[in-house]
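Comments concern the structure below.
For this view, one protein chain was removed and the others were kept in their places.
Order as written gives the chain letters A, B and C; numbering starts at 1 within each chain.
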Amino acid sequence: MSHVQQSLEIAYIGGGSRGWAWKLMADLALEPALTGRVRLYDIDQEAARLNERIGNRLSSRSDVKGKWHYETRTSLKDALEGVDVVIISIMPGTFKEMEVDVHAPEPFGIYQSVGDTTGPGGLFRALRTIPIYEEFAQAIKTWAPKAWVINYTNPMALCVRTLYEVFPEVKAFGCCHEVFGTQELLASMVVHEGLVQDPPQRREIHINVLGLNHCTWIDRASFRGVDLLPMYRRFAERHREEGFETGGERTWENDYFTSAHKVKFDLFLRFGLIAAAGDRHLAEFFPVSWYLKDPETVRSWKFSLTPVSWRVENQKSLEARARRLASGEEEVELAPSGEEGVLMLKAIAGVEETVSNVNLPNRGQIANLPPGTVVETNALFRYDSVQPVQAGALPSSLLGHLTRHVAQQETISRAGLERNWDLAFRAFLSDPLVAHLSPSEAERLFSLMREKLSPSMPGWE
Amino acid sequence: MSHVQQSLEIAYIGGGSRGWAWKLMADLALEPALTGRVRLYDIDQEAARLNERIGNRLSSRSDVKGKWHYETRTSLKDALEGVDVVIISIMPGTFKEMEVDVHAPEPFGIYQSVGDTTGPGGLFRALRTIPIYEEFAQAIKTWAPKAWVINYTNPMALCVRTLYEVFPEVKAFGCCHEVFGTQELLASMVVHEGLVQDPPQRREIHINVLGLNHCTWIDRASFRGVDLLPMYRRFAERHREEGFETGGERTWENDYFTSAHKVKFDLFLRFGLIAAAGDRHLAEFFPVSWYLKDPETVRSWKFSLTPVSWRVENQKSLEARARRLASGEEEVELAPSGEEGVLMLKAIAGVEETVSNVNLPNRGQIANLPPGTVVETNALFRYDSVQPVQAGALPSSLLGHLTRHVAQQETISRAGLERNWDLAFRAFLSDPLVAHLSPSEAERLFSLMREKLSPSMPGWE
Amino acid sequence: MSHVQQSLEIAYIGGGSRGWAWKLMADLALEPALTGRVRLYDIDQEAARLNERIGNRLSSRSDVKGKWHYETRTSLKDALEGVDVVIISIMPGTFKEMEVDVHAPEPFGIYQSVGDTTGPGGLFRALRTIPIYEEFAQAIKTWAPKAWVINYTNPMALCVRTLYEVFPEVKAFGCCHEVFGTQELLASMVVHEGLVQDPPQRREIHINVLGLNHCTWIDRASFRGVDLLPMYRRFAERHREEGFETGGERTWENDYFTSAHKVKFDLFLRFGLIAAAGDRHLAEFFPVSWYLKDPETVRSWKFSLTPVSWRVENQKSLEARARRLASGEEEVELAPSGEEGVLMLKAIAGVEETVSNVNLPNRGQIANLPPGTVVETNALFRYDSVQPVQAGALPSSLLGHLTRHVAQQETISRAGLERNWDLAFRAFLSDPLVAHLSPSEAERLFSLMREKLSPSMPGWE
Partner (left out) sequence: MSHVQQSLEIAYIGGGSRGWAWKLMADLALEPALTGRVRLYDIDQEAARLNERIGNRLSSRSDVKGKWHYETRTSLKDALEGVDVVIISIMPGTFKEMEVDVHAPEPFGIYQSVGDTTGPGGLFRALRTIPIYEEFAQAIKTWAPKAWVINYTNPMALCVRTLYEVFPEVKAFGCCHEVFGTQELLASMVVHEGLVQDPPQRREIHINVLGLNHCTWIDRASFRGVDLLPMYRRFAERHREEGFETGGERTWENDYFTSAHKVKFDLFLRFGLIAAAGDRHLAEFFPVSWYLKDPETVRSWKFSLTPVSWRVENQKSLEARARRLASGEEEVELAPSGEEGVLMLKAIAGVEETVSNVNLPNRGQIANLPPGTVVETNALFRYDSVQPVQAGALPSSLLGHLTRHVAQQETISRAGLERNWDLAFRAFLSDPLVAHLSPSEAERLFSLMREKLSPSMPGWE
């Protein structure tokens, strides 16, 4: 089948935080079937201009197959008008706020390993992100109502939900690579368990995905006609105590994003489904008594609490690298990121259909979660079309843990859209990570966070 | 409208625990529109025979309008064959088991104010009740498939659910008087707030009911064209700290079934809906950090933990009274019980339609709870017909607290029907009252309870 | 229970066609528990002023218990602002248009017995009514968003649906007396079959209602504890051939609104449910080959085609009577209309709860019709509250006949709101009364009607 190259006009909102932008640039550069223009829009215009130079420099290289033109735009209107695709990957607020999100609750016995999705940190992050996404939704409705919108920002579910609440006809979905990590673990397992000698491609591990972003689950997994669940049971039982690491340079002790999968194994042995996210994300969805009681408990589960101070340092080194890449001192590495965004773009452009997992409002793809909740399942991507695959139902023993987060999603969404502090506190009080506090202690923590964070929350007074 | 008296054939299963049986006898005796026969069946045959004598002695009194003939039956078949109505009100197991249900978890920081509905006690009680109700359901299917079945036993939701799981065509519903207590509180309020001078009839307080038994809610209440919610807000705010008592002889300090409604007021001010059950029941549905942290916390909320030792003593005095009533030494008091069972029987028999709250599988009466869950709402009772009234939706801020119990209901139901200890433990671990324990502590408590209770659990080895 | 009289502010939209207005005036006059003001609004201001005089004259009579003040208003704003209740009973267009609705299709073999609900006539009537109701909905949203809205206009389902489509929070429902006629028939039956000697009150016949307005059904009926369905079966079988008439002065041969119930009996024997509308309405919902093949077939079923010429004459006599009533030459007869509007007002005002059948968007009250469809079932009326009662499901053998009308309702609603002639023709072509025409014949009839009617269709060019 010989295709002409498909051409796309893309608006890239955000991306100033660099890492993600360069990965996307590399993936686009590696893909011969697509070409087009990327309009860069960031409230940090300087960052956008550096990315423009980096992107265009990359396109000029002879080893690049997918040629793209990068242009900075300074208004949402200019960025969006007439595009085919909108990619949103922003940092809502700064690390100063994230410092509060993550660390202010610690004196109250709430240790958040990430703090961007659920718990007190996830809640406040959502409250300041929703008004921003409201603005994006209105802008998309006005200037690019037919465009496909890909969200990478956290809190994923609430970002996607806001787009749909404000503009129900939006063609938006959310992408997250956490599930891929579990596929990688399964790919390691089939080698480790002697099923094959060479590690298979991650995408050869077929999985059925169902759940909420960062707390999603696999109830069927197979590889070349072999059911992987019985193997995973043996694997989890064997590694439950000590954990499992692939033996690369990155270990749970030197890398915040790595774990020994002990939480995953424990959850499998409790519920019978494979948890499909990093342990640091999963832990935040369960009672603090399980994995997050205190830093020692966390260490015993062989994963880490990611301090915001690390993020600050890391950002500095990315900024330095941005200048080197823009000046040509350093070259963008032409390696696939492992993300599936470009696969999806190819499918939507009509080049080649694909199946991948995404976050979308539930229309029955998960049979026992309510309609409208943004959920994560597989979807079939084709020309101008993203259709969820019916993923079936969650087992009731797991369901109760998820439905409380489902209700939270709805409450937080409404609290954010209405700028309603009362409702926000109701959500806060009902968060599993807060349940060990008496309501009056919870009120104290909430007030403290509100006081520190509300000055930088757009639209909240 | 002049009716002939309608005649009913009733099977009364259980009732040996006396109090309920005599109340029903009195209500039947007071109702001129009904007559018929009551077949008494109890595994404690002696108790049934005493009730037979008490009932027939009552019917012989000249001041009794509704004449009924009472007969002890010694097999389920004889009790059920051909009846119009089955009333079930049993004690699953003995106080010896209830002692374990309620008190074994205390050393683990779990103080249960009732222990018959949710929490570790409610779970184990359910596990031993479900097999008994399975047998009832099969017997009803065989001998009285068209009969109306009224359940009074706890755990209410799981008893009703078991009947429907085993025999989906069963015409069963569950009755509980907890909602009436909140109506009484509202009736007191309208006097206390000066709306009327004389306390109105409880049934004049019109309410919309939605929730799960013992954790059910009122989102609309009115009295003679006055919306009671704004008044209740003021009332709850004023009495939040000190509570409210009607000033009768029974106070929260001398009666286990009385409270100062502080939990109810607190829940209203948190969620905006009127909780419609006794505080002792409501408290068990929320994190232990809220109302049940320890006995002191419970006292500060002005309600009590009901010790099983009290139940044992109380039962002894009821037994003595049974002998006096049977011998004629004492007379049954001809006073309305305040229950609505006889109103419902009248409606089902075609005498007079009524609206009351009942427990039934959800068929949409609560818009945002899943189908099949046994929920509590109003229903319209008419000749051979009980139709739920559409109650609307629960607010999302409250929903998450209820949906975890919804999932528990499903898991426990399946665990009980399959006699599945693994599933039972999954439910145990996911119970809000257990959330402060680490999974391994939870396992320890579960094993301890299982060891003590399994010998007397029919069908579990 | 002693109530103070509740006071209501009512907007009455329309009513110039007189009959309905006077019935409501009489019902209000007979009810001691209510009082208040009725604001009359009609595009025929002269008619409104006559009604104002008639109403106030009535209120001045000493035999009137419910005193109301009537006032003509000349703008929707003045009529609606701040009212508690809006009653809408309009004639969409004039008899000139209705002449086309009903009679233009006759040369094509389409004989419509009423022509205001379904078929070509119902469709065009809907297309011109929807824009009017759009305006009403906007006006209610602006000036009386909390008011209860009672609709009496046909096509009932599409009027109510339009209100909800335009203003989803509207508190509207639709009332129609057709079901009462079937209750009356059942009341006659119980006398005729010897169950009682004196005809019972219509409301003593308890029924479960489910269906679409004018094609609604009773699947359970009882009277004083007797199931009426077996009796109705015998009754229908016995009277299938000859029909049944109560023997009053009105017969199917001298009164267009009377029938011998042969269609009703035939439908019962075909489907097993009691059709609950006049035969003239029911016939229009089935293939023309059943009851409406030609005027002879209609006569053989013992009901009549209502010619519009009769309506014109009747209107003239009503106008003459209006003048007599306004001048005092004639007095309004103080007899209950048999309608339940005032019962409903009493319930909504908090005087006394009631159960009656109404038209409301489906929220599950009919289990196997889709959400949003305006359906007819019982509802519980209480203070500021109308809650559908769960009516169960329609049998599949009947369902297909109704679901085509369900789809029509949605298509016509959208056609009307979008002023979309293409969609309107799709609905026309899919109407059961049109099915015997080839698509090209159907197009010919549609064009002809469109040409005649579009000049007087507001908002359509």
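The rule is simple: a contact is a pair of C-beta atoms (placed from the backbone, for glycine too) under 8 Å apart; a residue touches a chain by one contact, two chains touch by 3 or more.
All figures in this text were calculated on a predicted structure; none of them were measured in a lab.
A.B. asks: Looking beyond the chains shown, say which of A:Gln183, A:Thr258, A:Asn378 or A:Thr411 touches the absent one.
C.D. replies: A:Asn378
A.B. asks: Where the complex has a chain not shown, which of C:Pro145, C:Pro168 or C:Pro287 is the residue touching it?
C.D. replies: Looking across C:Pro145, C:Pro168 or C:Pro287, the contact with the absent chain belongs to C:Pro287.
A.B. asks: Using the touch definition up top, pick the residue from A:His206, A:Arg311 or A:Lys452 that touches the left-out chain.
C.D. replies: A:His206
A.B. asks: So one chain is hidden, and I want to know which residue out of C:Pro168, C:Pro295 or C:Pro370 touches that hidden chain in the complete assembly.
C.D. replies: C:Pro370
A.B. asks: In the complete complex, the non-displayed chain touches which residues of subunit C?
C.D. replies: 266, 270-271, 287, 289-290, 293, 368, 370, 396-397, 399-401, 403-408, 410-411, 414, 423, 426-427, 429-430, 432, 435-439
A.B. asks: May I ask you to list the residues on subunit A that touch the chain which is not drawn?
C.D. replies: 1, 3-4, 6, 204, 206, 208, 220, 222-227, 349-351, 353, 355, 363-365, 367, 378, 380, 382-385, 387-392
Here, only the chains that are shown with their structure count from here on.
A.B. asks: Which word fits the touch map of the chains here: line, ring, star, complete or other?
C.D. replies: Shape of the chain contacts: a line, open at both ends.
A.B. asks: Using only Cα atoms, superpose subunit A on subunit C and state the rotation angle in degrees, rounded to the nearest 5.
C.D. replies: It works out to 180 degrees.
A.B. asks: Nearest whole angstrom, what separates the Cα centre of subunit A from the Cα centre of subunit C?
C.D. replies: 54
A.B. asks: Which subunit A residues reach two or more other chains?
C.D. replies: Correct list: empty.
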